[in-house]
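See structure below.
For this view, one protein chain was removed and the others were kept in their places.
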Amino acid sequence: MDRLTMSARAPTQNRTSGMAEAAEVLAGPRWLRAAALAGVAVYGALPLCATALYSLATVWRRKPLPDSYTLQWWASTLTDPVFLAAIGRSITIALLTVVAVNLVVLPPLYWSHIANRRIRPLLEACALIPFVLPGVVMAAGINRFVGLWPLTAQLQATPTLLLLAIVATSFPIYLWAVDGSLRAANVIALWEAATVHGAGPWRTLRRVVVPSIRHGLAAGSLLVFASAMGELALARLITGSAFETLPLWQLRQLRGTDANPNGMAVSSLLSLAMLFAFSFAIVLGNRGRVAQIAPTAAKD
Amino acid sequence: MPEVRVEHLRKTFGRTTALGNINLSVSDGELLALLGPSGCGKTTLLRCIAGLTRPDSGSVFLGSRDVTEDPSRTRDVGMVFQGYALFPTMTAAENVGFPLEARRWPRGAVAERISEMLALVGLEHIAARYPHELSGGQQQRVALARALAGKPKVLLLDEPLSALDAMTRTTLRDEIRRIQLKVGMTALYVTHDQAEALAVADRVGVMDHGRLVEVGSPADVYLRPRHRFTAGFLGGRTMLALAVGSDGRVRWGGALATSVPWPSGTPVIVAVTPEAVRLDAVSGVEGRIVLVSFRGGTTRLQIETELGEIAADVASSETERYPSGRTVRLAVAADLVQVFRADENGVDDVSDAH
Partner (left out) sequence: MAVFENPVGRRYGRRRGPFARLVADWAVVLPFTLAIAWLLIGPAANIVVDSLRDSQGDLTSLNWRDVVANPLTRRAIVTSIVIGVTIASLTAVIGVPLAWCVSRLTIGNRSLAAAALNVAANIPATSLVFGFAAAFGGAGMVTLALRTVWADAPTLNIYSPTGLVCIFLYFHVPLFALLVLPAMGAVSEDLWEAASVCGAGTVRFWWRIGLPVLAPFVLAGWILMFVWAIGQYGVPLALGGTEATLNLMTLRIGDLIQSVGSNNRFGRAACLSLLLIVLSVGALWLYRSLLRRALRWIA
């Protein structure tokens, strides 16, 4: 259970310019707020800066900054076949997860909005399960469970089972993000307008609904992709080193006997760059609204 | 002794002038309505009096005290907000008691005052409910009780009824007036709804673009507006663009002739109320009825003339005589129109044209 997501409504903007004065007093001293944010930003940035320096350092001893800099680690990591294979596996798994989640979750979610409201509580309850099943518990359970029957036993410890497990644990992020945008797009009204003008559910979905919730779909898909890329618990406990994904490779650089901190720094920066790109794309694409977070204790 | 007085009040937001040199006083126990289109500065004026917005210059007096520099919390005003702004985590009774708590009334007195206030607005039975459990009208009454609870010098109401449906609005409008009269509270009432303003107020102040255009009794501002803006804003008047003739009279064909004190050729605007239009006159101008809308006791006709459309009211009993499409001859009663100079915008260029 890594990430949770819900739709964040922006706090109310001051309705009249006259309210700016009240807003200023209520918010508290500006310098204090700026200082607090700056402090948090520094704390947040330090590990990232250290990582960046590590990826460029030749030797780094007893001094606050590296002795000298080199691109050697970038070159060697990006040409390391083991690393490339690991990142390839992770990207494959993550892409398949995104496709699977879109295929399995979007139709019932759409249907719950336009046709059968009783689907909603079902979806919501299901979306809470991954939340109460920590990854490690989930991994333990699913390998044992498929082993119960001969037909599914051959799935045990396979990449396919890993994929299924990742789909099952990461879909809530997608569900919340897309649900929020379906509601924001007022999809019931869109559907009613479309059906009155003669469109069926499928055409409405394709021509009207998907275009109007594309930011939500993109946000949900990106979040699921990022979550699948970073999945560590499931990968370690379901397939282990037999199918080394990026996080498992990173874990080996971190703790293994052949630890390679500089290579780790390079791969870590790549993951972070992806995460930054996704987060800012989501926020900017969504006109500043944060498509995010957690079991909406939805008002029904 | 005026309870509320503002002098030379100015306030700008960026490039817009919200208040341009406002002078106004409200006397003890009077209810003054501030009426105007949205963005005219009426809410800003109210907020300056409440201490929520700081004016750029000018002064605000409550009683004899200059409160211009005082923060809102020490001003001793009561206010009903547009969205009520009830405190969501407090019951109705706690909401009403909050101003007393904040002003450190003794406990016993608070309890007594809360029940007195809830009784005044007829909500004793829902004292223990939370705002989200109340209807819009009930929330509004709680907001009113809260505003009155601390025995403020003045009651400020900012579009208090705008969030309610039409039925509740009328009932509550009358109730606010009754309570205000009963308590004898000085009050300022901001609204953009002319019916509301005319119904509740002792005096109405009409505002436009940050200026207080005119202040007068409801009957005065409605029937005898002294300013072109007021004439256009109230009473559904049609504004006709004409000019003073060589004999010093403003004429519209055979339909209207009225003398004004301005030189010949001065462009003027004639404000014609729908009641002032007479149909089937002996002499007059021709027009064609293009729209008939039933309004209860009267029916309003829109008549296409050479000067554009003009609105006319007829008794609904005579509607059959005026079907859409019919051509009529109309005249205008000179004693019911106002004439303004078109080239100026001041208050003094009105001619009552009798």
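In order of appearance the chains are A and B, and numbering begins at 1 in each one.
One rule holds in what follows: contacts are C-beta pairs under 8 Å (C-beta built on N, C-alpha and C of every residue); 3 or more make two chains touch, one makes a residue touch a chain.
This is a predicted model, so every value here is computed, not measured.
Colleague: Thinking of the whole complex, not just what is shown, which of A:Ala36, A:Leu84, A:Ala153 or A:Ala242 touches the missing chain?
Modeller: Per the contact definition at the top, the residue touching the missing chain is A:Ala36.
Colleague: Can you list, in ascending order, the chain B residues touching the missing chain?
Modeller: Chain B touches the chain not shown through residues 50-52, 71-75, 77-79, 81, 83, 85-90, 98-99, 101-103, 130, 132, 146-147, 150.
Colleague: Can you name the residues of chain A that touch the chain not displayed here?
Modeller: 1-4, 6-14, 19, 22-23, 25-28, 33, 36-37, 40-41, 43-44, 46-51, 53-54, 60-65, 104-105, 107-108, 111-112, 114-116, 118-119, 122-123, 126, 128-145, 148, 164-165, 167-168, 191-192, 195-196, 201, 223, 226-227, 229-230, 232-233, 236-237, 247, 250-251, 254-255, 261, 264-265, 268, 271-272, 275-276, 279-280, 282-284, 288-290, 292-295, 297, 299
Operating definition for what follows: only the chains that are shown with their structure count from here on.
Colleague: Which residues of chain A touch chain B once you look at their complex with the stated criterion?
Modeller: 16-19, 21-22
Colleague: Tell me, which parts of chain B touch chain A in their complex?
Modeller: 13-14, 18, 43-44, 47, 52-54
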